[in-house]
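What you see is the complex with one protein chain gone and the rest in place.
First chain written, first letter: the chains are A, B and C, and each begins at residue 1.
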């Protein structure tokens, strides 16, 4: 249950997809376009993805969450294109029998999404300038630290 | 923005109330009626409240969350009466500029709600029996541990 | 003095009523109120060790004093959410 979309995200529909009578807890996270960042004013964000890989990575995150916590269901939706102030860029929902697992899995999903899912945003500042957002990359550091012997012995690429 | 209701909770409306272009993160928590508890099957839950006090306590929790985390807004709604399997008993939403605060404040709100807000549920098991749910009470332990001198010096009752 | 006590949830069910009036000798502590509650309504005794007491909308400890016109509520540990 992962999706990329250029339309506004219907987070209630997303939430309904994970609700279940087997679950006593649902956690929904929304990322929204914030006006102020470090004292500068945003007027909009442009989101771009490597869509085939982004979908695979989002599904891998849901699968990994399912192995780490006893969750009932998980769903992620990310929006692409131009987003105005306050609009929802990402929504993710997770259900589980007990709340601790839903909170932890939800936090894991958004933290890891921001590390490994190939989506990028460009700031449109109110002074008319644009700027690609470049966080310090956990992924760059992780890939750089891997030894060749580990990679070869492992026989596959490190993805997460 | 706290409320008790006997109608189904509209969690999307609740979520919209906390959304803001000042916030980059929204966390919504839903508590739902789970079918299985410790191997027993529930058919419904009956929720009852001391409504005047429950409202005050829910508002106090929102206020306390606002002092502990830089949150933009918080809202809580609790349903009363009979709830069938999968129905939403409680919904709470919190928004903040950054996601860590929204997750932590959301977790705090539901954990503390379950400790101090005077709402009770009665299980209706599938064997026809009913049972009031009695968790081990954090509040009983806290009240028992308070010394009289503390209470008198403090000049007010300990509520949370 | 007489104080009115509201009961909720299992306390209400055990007592068979949602409120009752207790007669207490002043000054009366919350502990004395609980003891009087057990005498007046023996069905509530199993719940007394866990019973929570609120005056107005604040939880109170056993050592606090109860005033005649207090808005008192007694109930079991909460189980909402």
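Heads up, the rule we're going with is that a contact is a pair of C-beta atoms (placed from the backbone, for glycine too) under 8 Å apart; a residue touches a chain by one contact, two chains touch by 3 or more.
Since the structure is predicted, the reported quantities are computational estimates derived from the model, not experimental observations.
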{"item": "Chains on display which the left-out chain touches in the complete complex", "value": "A"}
{"item": "Touching residue (missing chain; options A:12, A:56 or A:85)", "value": "A:56"}
{"item": "Residue among A:75, A:93 or A:119 that touches the chain left out of view", "value": "A:119"}
{"item": "Interface with the unshown chain - residue positions in subunit A", "value": "31, 47-50, 52-54, 56-57, 78, 89-90, 110, 113-122, 132-137, 139-140, 143-144, 146, 148, 151, 156-159"}
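Operating definition for what follows: only the chains that are shown with their structure count from here on.
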{"item": "Most distant chain from subunit C, judged by the mean position of its C-alpha atoms", "value": "A"}
{"item": "Interchain centroid distance [CA atoms averaged], subunit A/subunit B, Å", "value": "27"}
{"item": "Centroid distance [mean C-alpha coordinates] between subunit C and subunit B, Å", "value": "23"}
{"item": "Touching two or more other chains - residues of subunit C", "value": "none"}
{"item": "Shared-contact residues (touching 2 or more other chains) in subunit A", "value": "none"}
